[in-house]
Each structure stands twice: as C-alpha cells, then as structure tokens.
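Note sheet for the following structure.
A selection of the complex's chains, in situ.
Letters A, B and C name the chains as they come in the text, with residue numbers starting at 1 for each one.
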C-alpha cells in the first residue's frame, strides 16, 4: 500500500529525483542497488527509512551526503543540484566515525573548531555534549580505549554539536542498550525540536522508526530497491520514546507498516529460509 | 555527577604502578643484556679473526684499531682541524638535506596523492629521476650549487626526497574514505582536511620513511663530500681511502653510524609523540 | 730542514710588503686536487704545509675530490680556478671546445707501473704478451686506460685484443690480484710498494722512474700538473705567477730533500699508519718529479700520440698543443 505523502512546499530540503545507483560487480556485471527513487524530505521533517538488510539504506544516505553520485537521476538540496559533499549535512555513520588520533574531546569539538570557534569555547561546548551523551570522565581517552557503545556516543556528540540543517543517521542507536538508547532518542528529539533540522534516520528497528519520525519510508528488498511505502506518523509531539510504544495509535501504525516491511524481508530471505 | 572512572585507592594504584614499573625494567634489563651479548659476539669475533689474521686486517681492520683511530682523532684532531669540525659540517649538511627532502617529499606526496591529474602527469618524472645515479649527477650539482655546502645538501635531498615522497603519496592514498567524508561534512576546507585528517593518518607512513631517509641524507652528504670538499666525515673517509687506510675508513663509518643511530632515536621519539594514540593501544 | 724553513720565512717577509702595496688584495684561489693524499699530487699539500702559498701572499683552498673526473667540470663551471690533475685533460678539453692550460708540470711520467702477479710472472715477457689478457685499470676513460691501450698497441696488438677490467686502486686492486681475478694491472704508489711488500706482484712495465718511462714510451709523458682556464690565466697573470712561484719552490724542495723529510711535512693521515712503507714508496717516486715545473720539449706531442691511440676522434680535430700549456710563468720564477 502506497500512501503518498502530501506535496511539500517548494524546494524541499532533500529531493531525490528518479535516482538509480549502480555498482560494478567484481565479475564486471552491473549491480543495481537502488532504482528510480523519488523522495522529498521537507525542512524540519524527521524521516525514517526501514528495509531489509542490504537493501540500500546506507547507499541512499551516501547519495544525500554527496559521498557518491547517483548513476541516474539527481539529488537536490534546498532546490540546488548537489555536487560533491553536502555542506548542510552532518552524519553519524553506520561504521565508526571518530578520528582515532583524536581524544574524545578533540573529536567532539572538531566541528566547531573547523568553523573557527576558539579552542576554549569549542571545548566548553564539547564538554557539555560529552556530558549529555554520558561520557564525562572520558574526555582524554582515545576512541580505541572506549567500548563500542561509547564510540557510538562520541559519534553522536560530534555530529550534533554542529547543529546541522540536515542530520543523517545510520543505525546510530543499535549498539546501545535499551535504556541508553531511550535516553539518546529523547535527547535527539529534544535537539531536533530546538533546531528544526531535517533528519534522515536509518534503522532496522521499526518501533524506533515510528516512535521518532514524522514519516517512515519502507524500501523494497534489493537488488534494485525502490520505495514501497511512505507513511505519515501523526503521533503527538513532544513524545517520550519509552512510553509512546504503548500508545494505541502506535500499535496500529506498527502493524500497518510491519505488513509492508515483512513481505520485503521475506523476499530478501527466501534463500535463507529455503536453506 | 562525574562518572568516577576508577575505584582504586591511592595505595592500590601505587602498588600496581610499581609492579608495572618493575616488569618494564625487567624487560629493559633483559633487552640490554641481549644487546650487549650480541654486540660482544659481533665485534669480539671481528677482533679475534683480525687478530689471528684469519681475515686480513689490511682490508678489514679491527675494532680495537678503529677505536684507537677515533680516540686519536678526538684527542689530537685531524690534519684539517679538530674532529668535531668535520662532524659538525657533515651533520649540518645532513640535517638541512633531511629537512628539505622531507618537506619537499611530504608536499609532493600530498599533492600527487590528493590529485590524480598531478599524479598522472608528474609521477613518471619522479620515477625517472629516482633511477638516476646521484654520483653521476654530482658535477651538475656542483655547477648549480657550487662546491660549498649547497651541493652536498642537494645530493642529500635527492636521496631523501624520493623515499619520503613515495611513502607520503601512499599514506595519503590510504586515508580512510569514511573519515575524509566525515571531516568534509563537519565543514573542513582543504587545509583543515590536511591538518586534521590526511596528515595525522599518513603520519605513520611518513614517519616510517624517516627511519630510512635520514640514513640516506647522511649518505648524500658524505658522497657530496667525496666529490669535492675540504671538511666533513666524507672528506675524512675519502682521505683515508685514498691513503689505503682501512682503519680510517671504518672509523669514519663508525662515526656515521653513530650519527644515524642518534637520529633514529630522535625519529622514534617523534613517533611516540605524534602517534601517541597508537602506542596507548598496546 | 729547520734552517731552511726559517730562511724562507724571513724571505717571504721581504717579498710580501711590496706585493701588498703593488696590487690590491689578490682573489682567493680554489684548487681542486684529484686526491690530496695521492703521491703523484703531493706537491699540492706540500706547498700548503711548507707555507709557500702564504709566502706568495695567496689565499689558496685545496679541495680534495676522490672520484676522478669531476674536477674539469668544476673548473669549467668556474667553481674552482685550478685543478691538480693529469695534463692530458687539457688536450681532451680542447677537442671539446674548452680551453685549459697547464701552468706548471709536476712530473714527466705517469708515476705508475704495470704490475704482474708472481704466479703469472712467467707469462709476460714482452708487451706483445698482453694480447688476450684481462688488464686491470683504475676506471674506464681514466689515464690508466689510455696508457694501457698505448702499451697494448705498442706490443703490436689492437686495443680490442685485451679486456680492460676496472679494478680501482689500493685495496680493491690488491684483493683482485690476491684472489687471482686479474694477473696484470696498472698500479700507483703506495699500492706498488704494498704489492711488493706482500709478495703478491712485481713490476712488469715501469712508468714510474725517469729511465723506465723513457725506455718504454720513448720519451716523457707529461702527467700531474696544475692547469687552469686559459681565460683565467690571461686575466690573472699575477695570481698565476705566484702560484707558479709557490709550486716551483716546492718542486725544488722535493729535489733537494730526502723522502723522510718530505714525509714529515705531510699530514699523518697520508701514511695510513705505516710511515715506513710510505717513505719507501715516496723514495721510489721522487725521481719522476721535475725540479722546475717546466713542460719538456716534445712532451705534449707524446701525450697526444698516446691519446690518439685511444681516441681516434682526436686525429680528426686539429689540436693546437701550444695552447694547452705554457712555460711562461715557471720560466719567470726567480732562481
């Protein structure tokens, strides 16, 4: 079931038009990851994307961030064609994004330092963020001296401190325990509400997607994934992510989207099932 | 509330630290004694064979006469002034050549590593120049740079540059794409990208090349002195070689080696300082 | 020797004063020596140590240069004003369009011998026996190479009839002979003395003593000399005259003193720890040095003749031998 999202005002923050992305396989064949993706995210919109593993979520993110160019179609940011790196975005990567040669505080303050903030101010602000993500006392540690979850939190602080217009998040919370995750999710929502950034949020956890977002996009199973569903989440804000899961409307939405998603996941794992 | 990252009492910390220190010093002592044993084995057998004429001392000298020669140079000086003058001259040439070679190598490596077009156009020339025997080029250096220090420095630079260049080039290419992207997103301009991401990441590569390139800078300076000079360790060695004084040649070499060891020690210190984040891991 | 030294010093005081008033300060002279420590070039360092440059009011810097052929380049490039090296280069350079001029000749023969190992001694009776042999030379294109070519052709063979093997001088040569890699090779002092002392080789062709080279070459072979840019010589006659004065004084000193006395004036590094051997080699070499620094009659012609054996292209070019040397300055040296 495709629920078309209403037309957004002119020049949406993110606009993917007929985007196709291909890679060359080792064998020389062309492997199509995404096909004909049309997606608009408005300013201040919180948009989640879900889909089976390997369907192309991270690839979509890298197109929006400008790390890679689409094979066909185009990516527009605020009405302008994106060429090279997207200067309005910040990103929490699925893999590590802390710089191993910088301590926690240097990592977190980097965005500010690059914009010319004085070291003092940047460090003060960074300390605030380090505390927010629960790493107080680890300012002087290097990333490899932290646990997996702690590194993820460094990445979060590093990304959020710059208060970007576009926030790209790739499975940012999947390495955290439930409690920490809820804390971080609530923190994220608070920040988002304050800054009205457009958020493009990748997760494999549908509950998380619904709890946080204005919209949930479902991708079909790859290869050549495309958009299967586009759901508007009209739950009241501000939300408490830990509690909203018990909301009735939440359960309905969850069921509705899950039906969609499950089919794709099934397609994707037909082979694994058969084995 | 600050997260307390240690629950140990001061006392416990002290004990533990002491234990670690003891373990570290045990390893040091073991290493040192092994080093000494190997040293004695090498130089002892050299001395022995030379003493017993199993190897011809005319060709191979012996450690004791080398030491005597050095002591004589130190105490009585050489015919061209005190030993330290030669040492200072060579060292100065080497250090200048090294610094220039490293700077040029890093800059060229960075430029060509970052820019495919530059790499395609100028890469082959660098390859070609690297294959030219520097000894043959010496006359050209003399024409360009004169007989003084600059020509020796130039010779050292031509040896240092290439080693640093190739490593810096590869180091730049090896930088994690993700980290580059992340820094770009965080707003890094070209200079900042170099400063915060590319150089720190390539530093292991560059520092590794310094280990061999200092030795080569020294070789360059000495070969330059060979080609025409009035001072320097190369001059001393050349003179000894001309006079068939093997002991003098070896004595000069020993002085060179000691210089190289000292420089290497300095590079290691740099390494510990600049890539501290790697060492903490161990 | 001591009395002599003080005498010459008081002498110089008398000379110096008028010189200083006549000309403004003389320019510094850089001289590159193809191995300061080599016996054939020893007049250079000896002059410095005897203080003769100073006596002439000259500031001279002697640069040593070990790898042979770069001195001319430095000279032509103007990095040095003089080279102490083999005279034959001036002829060679004229063919290349560069005018160099020898202003003082140190010796009238090359100061070398063709040494043959004791094991192979019996195979070599005459120069004709060089045919088909490996012959050690110092390096390709070096004077040793020219002269071996000449010797081979003098023995009635072509230069293609033997294999020149670059074995360097000193330890490498000794090792090569000891290990039987080469049976016959070009050697200079003190290698000659060493080879004899170690009982490895004996002399086959003597180009070291006056008589020996006269016999073999049928004349002199003008070899170690001080040569300079012709231009420079023209523009700085005063400097060149004083250099000639200094070097001739040294040559006279050498002809009037014993090897031990000369050795005493040289840096201890030159003896390589074996002063006796050094003195011995010096003794056997002393006779080759001139006492007046003059180019003998027929000297340049002989050199050209020998060079032409190796470099046929010199036959095609017209060489004006008179431009390659001048006795003008050494002739003017006060007796």
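As a working rule, a residue touches a chain if its C-beta (ideal position, glycine included) is under 8 Å from a C-beta of that chain, and two chains touch if they have at least 3 such contacts.
Note that the coordinates shown come from a computational prediction; the quantities given were computed from them, not determined experimentally.
J.: One of each shown, but what's the true copy count per label in the complex?
T.: Here the complete complex works out to A x2, B x2, C x1.
In this text, only the chains that are shown with their structure count from here on.
J.: Among the remaining chains, which ones contact both chain A and chain B?
T.: Joint contacts: the list comes back empty.
J.: Of the chains shown, whose Cα mean is nearest the mean of all protein Cα atoms?
T.: Of all chains shown, the one whose C-alpha centre lies nearest the global C-alpha mean is B.
J.: Compared with chain B, which chain's mean CA position is the farthest off?
T.: A
J.: Report, in whole Å, the distance between the mean C-alpha point of chain A and the mean C-alpha point of chain B.
T.: Chain A and chain B have C-alpha centres separated by 47 Å.
J.: Just curious, how far off is chain C from chain A if you go by their C-alpha centres, in Å?
T.: The mean C-alpha positions of chain A and chain C differ by 83 Å.
J.: Counting in whole Å, what is the centre-to-centre distance of chain B and chain C, each centre being its mean C-alpha position?
T.: Measuring from centre to centre gives 40 Å for this pair.
J.: By the touch rule stated above, which residues of chain C touch at least two different other chains?
T.: none
J.: Residues of chain B touching 2+ other chains?
T.: Nothing qualifies.
J.: Going by the contact rule at the top, pick out the chain A residues touching chain B in the complex.
T.: Residues 65, 67, 85-87, 89-91, 93, 95-97, 99-102, 110-111, 114-115, 134-138, 142, 144-145, 158, 162, 164 of chain A touch chain B in their complex.
J.: Could you please specify the touching residues of chain B with respect to chain A in the complex?
T.: 2-5, 177-179, 181-189, 192, 196-197, 200-201, 203, 275, 277, 280-281
J.: Quick check on the complex: what are the chain B residues that touch chain C?
T.: 58-59, 78-80, 135, 138-139, 142-143, 146-147, 226-230, 235, 238-248
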